[in-house]
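Before we start, here is the structure in question, set down as structure tokens.
The other protein chains are all here in position, but one chain of the complex has been omitted.
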Amino acid sequence: MSRIRFETGTKTELPALEPLLFELQQPGRSGRHVRGGDEADALIPAAFRRTAPLPLPELTEPQVVRHYTHLAQLNYSVDAGMYPLGSCTMKYNPKINDRAASLPGFADIHPHQPDETVQGALRLVHELQELLAGISGMDEVTLQPAAGAHAEFTAILMFKAYHAARGDAKRRRVIVPDSAHGTNPASAAMCGFDVTTVKSDARGNVDLDALTAALGDDVVGFMLTNPNTLGLFEERVREVCDAVHRAGGLVYGDGANLNALLGVARPGDLGFDCVHINVHKTFSTPHGAGGPGAGPLCVKKPLAPFLPVPRVIRDGSGTYRRETMAEHPNSIGRVRSYVGNFGVLVRAYTYIRTLGEEGLVETGRDAILAANYLLALVREGYDVAYERSPMHEFVLTAAKQKRHGANALDIAKALIDEGFHPPTVYFPLVVPEALMIEPTETEPKETLDAFADALLRIAKRIETDPQSVHDAPVKAPLRRLDEVAAARKPVLRYRPA
Amino acid sequence: MSRIRFETGTKTELPALEPLLFELQQPGRSGRHVRGGDEADALIPAAFRRTAPLPLPELTEPQVVRHYTHLAQLNYSVDAGMYPLGSCTMKYNPKINDRAASLPGFADIHPHQPDETVQGALRLVHELQELLAGISGMDEVTLQPAAGAHAEFTAILMFKAYHAARGDAKRRRVIVPDSAHGTNPASAAMCGFDVTTVKSDARGNVDLDALTAALGDDVVGFMLTNPNTLGLFEERVREVCDAVHRAGGLVYGDGANLNALLGVARPGDLGFDCVHINVHKTFSTPHGAGGPGAGPLCVKKPLAPFLPVPRVIRDGSGTYRRETMAEHPNSIGRVRSYVGNFGVLVRAYTYIRTLGEEGLVETGRDAILAANYLLALVREGYDVAYERSPMHEFVLTAAKQKRHGANALDIAKALIDEGFHPPTVYFPLVVPEALMIEPTETEPKETLDAFADALLRIAKRIETDPQSVHDAPVKAPLRRLDEVAAARKPVLRYRPA
Amino acid sequence: MGQNPYSPHTDADRAAMLARVGITSVDDLLAAIPHDARRPAMGVPAGMSEAEVQVHLERIAALDRTAGAGPFFIGGPVQRRYIPAAVPVLALRGEFLTAYTPYQPEVSQGTLQAIWEYQSLLSELLAMDVVNSSMYDGSTAVAEAALMAVRLTGRKRVVVANEVFSQFRQTLATYAKGPELEIVAVPSRELAANAAGAACLIVQHPDAFGTLVDVRAIAEAAHLSGGLCVQVTEPHANALLEPPGALGADIVVGEGQPLGIPLSFGGPHLGIMGCRDALVRQMPGRIVGQTVDSDGTRGFVNTLQTREQHIRREKATSNICTNEAIAAITASVYLSLMGPRSLRAAARIGVARAHALASRLAKLPSVTIGTGAPYFDRFALRTPLGGELRTALLADGILVGEGIGRHYADCGDGVTIQCTELTTDADLDALVGAVERATARHPVARS
Partner (left out) sequence: MGQNPYSPHTDADRAAMLARVGITSVDDLLAAIPHDARRPAMGVPAGMSEAEVQVHLERIAALDRTAGAGPFFIGGPVQRRYIPAAVPVLALRGEFLTAYTPYQPEVSQGTLQAIWEYQSLLSELLAMDVVNSSMYDGSTAVAEAALMAVRLTGRKRVVVANEVFSQFRQTLATYAKGPELEIVAVPSRELAANAAGAACLIVQHPDAFGTLVDVRAIAEAAHLSGGLCVQVTEPHANALLEPPGALGADIVVGEGQPLGIPLSFGGPHLGIMGCRDALVRQMPGRIVGQTVDSDGTRGFVNTLQTREQHIRREKATSNICTNEAIAAITASVYLSLMGPRSLRAAARIGVARAHALASRLAKLPSVTIGTGAPYFDRFALRTPLGGELRTALLADGILVGEGIGRHYADCGDGVTIQCTELTTDADLDALVGAVERATARHPVARS
């Protein structure tokens, strides 16, 4: 990352790290990536032709290359450093995964090709379904959802179909804990359901009494993250699931934290009816600056008839096929085009096959050990939200620091100056001034030590000179940004001055 | 580029931008890129087995990725900014060239494969030979030399063979102008010849009288760069060549500056007997932080029998073949393994076919225009070494600035702080305090303007506050380095403390 | 252990860490896990070396017939187009690819500026006020557009054209099950007549069969009845055709894959979604906005986040969190490299090839092309073989689009033929020859 400008001589409207494409461009410039087809214009009736200007920037390839080279260098990334965002599992993204996804046999096949021409891709999809069933302890798997939230939506819609198929139309409520990720209630709402929130107890578990009180015959189901967003294993998970089941509801497993459970315990063995997997967390696929991910949904048998189509199956002769509504009349239908974020799934498959059973076991345990170790190092400087051994991540509260006049955001920004990406802050909502830290299993011990030192140094600074962290970051490409101004008068695109 | 550290928690022996691989490593760490083969140890007789330790660093892939990501960001590169090194033609390196070179049909073929299995590669080589013959105005071409200097050596050895074949054994001297690149005399010396240097005249040309005086029947040949290293077209090039030829010598063309001649004039039409081409300059192949390049050598008919083997030819049936000494008994032999730096040659071929005849013509003219334009902008601040219109590059002298107490090196370092890579300095040797500037045709006008502004700003600063540039650079990853200490007590590798 | 090749921990590291935690085994941390659920067998085969896994995957990949391996006329939402060499080199740099959502803008300006530029580029291309930073794919963008229209109008009836890509319509149908919307499917030409009471009319132009559609009339009808016009578009068409913003569309959606993103068997791709300024607070998805830092330097941040799930939870405009950011960055790199010139050329070549091909095919006996209406770069090819033509052509190594009858109601049968700038003359020759042979063999055709 850099504050050093590579000078291009471009005038910018405001002082800037890097000009905009629109500032770099000049009419008349262009490369020659594609040319020809001039005869086409006459083939398009005048009434349809574009009359609006097409003010795309006109640039040469050298300019474009420099622009994105400069922009890239302004980013923090896993490839460059520790990225301990809680709930995000920013582990290392192996390069072999990317190479596998770019093999022509995977990257250059069209989803409309007939099954007989894509047997390799279908085989990979099918094998991955089986691997994920084994890892999650579930019976059947769809790889369609594009992300965790998409899987939540898919599952809750399947819950709806499941109840409907039983002739049970009165269920309109989905219950979520107060520590739940925002996607959980949002997904429930997208399925047309009301959301009831139940609080956590003093140990960071779901408050079983509150849950029991909330349950009833209008409940579709309960969405539970385990380990939850506090990094804590739900101590009475079976009782929780049983309670929901007794009320006729289904239990959704939010698998965002599956990294902690690899080889440790399977959601399918704990009482969940289904669980999603964020392969962009647990299975090392790159987050892509926000996406894509993939959110395979693993379900128990009773839910299987409702899985979305197309479903990839292997027939008796060993041939792979995509089956549609015709073969699966109870399916909720398609939740997107095609079989899933295939390029991401290839990466996840590659990772799972590389690690193998024992590697996955080691992963879960190392992730847990790293979090507990880091917590042991930093607890002398910070208050811990819940006094329990965490799984793969833990949540500190900067309540103590707040009293000195520095909050979680200040600590985050001060970490930037120490050479680290900050952890997740202000989530989960149940913890005031939350700092949610997930080191993952791929950070070396000395890096964990250095991160802890940095956090402790910051805690010390706050005790003696709380103001100093308000100025942070000073070593990043930019100082703190004015988010209020951005939202008050949104500038959401370039418009020529 | 950056002074911002990504913290890894690694201890370094000295304060450092980035730890060494050897500091990052820890015994017992490792990836699993390849495994197995344990049965091999028993197959190697004990007397041959390695007993020396093998202290290669033990690292995980994540650590390696971060290390090189950090290192990369410490570099200035053409992908990031203007790189106006005179004599180096740091034009943009198109990405399509790299992709072409990595096509499996080019990257995954072995040089020992039989001709019939590499007809594509041989066709490309043969076509490139013909293209370069046409571009240079020569008759035959070898693509073997790995770089310009290698081509010089190849050619001078061919000169030797040529004279020997004529039974003329007395020729032992190669003449070079005082402005010649260091490789020219060095290449002559490697061929066992003495070197005579002739001075340049007041217009920056070869001093024809001095040359004539130096010529004689012991002269192997004359090595001439045109445009020369002052960026000037040799005004009496034909007379120069004629004089050498009259003395029975041959004229070597150093084609490092061919970019200026594209579509402007061909060495083969000017009197040269051969010319090399630095495809890593003229034909846009990346310099690779120092290499590889490729130095095709284009020759006139009389020199053809002496070209190195293997030679790639196309037979009557349209089949391509590599011919060896058996077919070319007068060849000087092999100057390296195989047909050349093929991966580099694929890039050059791609570039030439992309630009086409008209694109090459435009290139030469744009390169010349850019240099003249830039010179026009900066001349108010600097003295020009020779008062003539340059071709594609020009040489300033910081003599004036020197009187204020700042030298060419100071100016170079001050340019770094302005966001530019410095030009070549202290070359050619005939110009005191030389600043040799080659903008190339791929820098936009606004970048040329900004570069000129920066140079002029520095000139102003030197007039008023010459000391200020002694501190430069202050914005680069490092301040000035102690080169004297490096040479006095060389530390050429890691040794554990 | 040493089973996970990406783990840095030596046994000594682990021992030191355990000691610091004050335990002797990770098991000591797992007391909360039900006994019978501990240490499950997962049934995953033993791990491999990288070299082994590479060989394994190469073998699986070799079972697929790549698009580039022979004549290829499949298209629709996902198109085989030329991807400039610089696109992956730049967009897939580790600094972009391995970053998270830019929650910390000071160290994420690369991502944020690139995505803001994506929003800007797409806004220009579509002549729309604002474009968000991506949806999962074209199909979910269509579905979310319908939900957005429902929120904006308070109506629960959505009218969609039959000629919208079948995957998009089917996804819409699934999403409609949540809020229990009424989805009415009609031919494009009947959309306007069905505007009454509709939250939106969803029209695709060019439609699934390449046909050009009069969007203006449909938008007017929607607006007259107080509804919105949602236009499904595809990127390259906008280089030559009047863009959605100029046709009266209120919301524009589409599949962005043709903008430099590999086919990848259908994903990850790029859901494009844009709307008029006035509607932006109901738009789903992340949006990047411009601002300044405390030194006054320009910078970018995620903005209008009160629409999003992490702030508004069940009241959010959508549940979307992880999106397709790297695809948006890829599309930006693609568009900045192509510029208006190469983009137009790519679009034009597809159009020109499609028309050249269609006119050759039309000369064959018992072959019908399209509907007679003007079309863009693909068309419906109807023969007596119907959708079965696909199988016949596959035997000749030629891939053509999906059978129409199977996927589209009231559109007849046949196959869709897509041309792009990668369609070659040899491909055209191959297809014309093969269609001639296939129809000649067919009894109905011969009679």
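Going by the order they are written in, the chains are A, B and C; count residues from 1 in each one.
By definition in this document, a residue touches a chain if its C-beta (ideal position, glycine included) is under 8 Å from a C-beta of that chain, and two chains touch if they have at least 3 such contacts.
What you see is a predicted model; the values in this text were computed from it and never measured.
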Visible contact partners (per top-of-document touch definition) of the missing chain: A, B, C
Touch with the omitted chain, as defined above, among A:Arg5, A:Arg35 or A:Arg172: A:Arg35
Footprint left on chain C by the chain that the document does not show: 49-51, 54-55, 82, 84-85, 89, 93-94, 342, 345, 421-422, 424
In chain A, positions touching the absent partner: 26-36, 60-63, 65, 69, 94-96, 98-99
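Simple rule for what comes next: only the chains that are shown with their structure count from here on.
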From chain A, the most remote chain by mean C-alpha position: B
Distance from the mean Cα position of chain C to that of chain B, given in whole angstrom: 45
Centre distance in Å when chain A and chain B are each reduced to the mean of their C-alpha atoms: 47
Computed distance of Cα centres, chain C from chain A, in Å: 19
Multi-chain contact sites of chain A, meaning residues that touch two or more partners: 1, 29, 32, 61, 65, 69, 73, 76-77, 79-80, 92, 94, 354, 442, 444, 476
Residue list for chain C, restricted to those that touch at least two other chains: 2, 5-8, 13, 47, 50, 84, 86, 89, 94-95
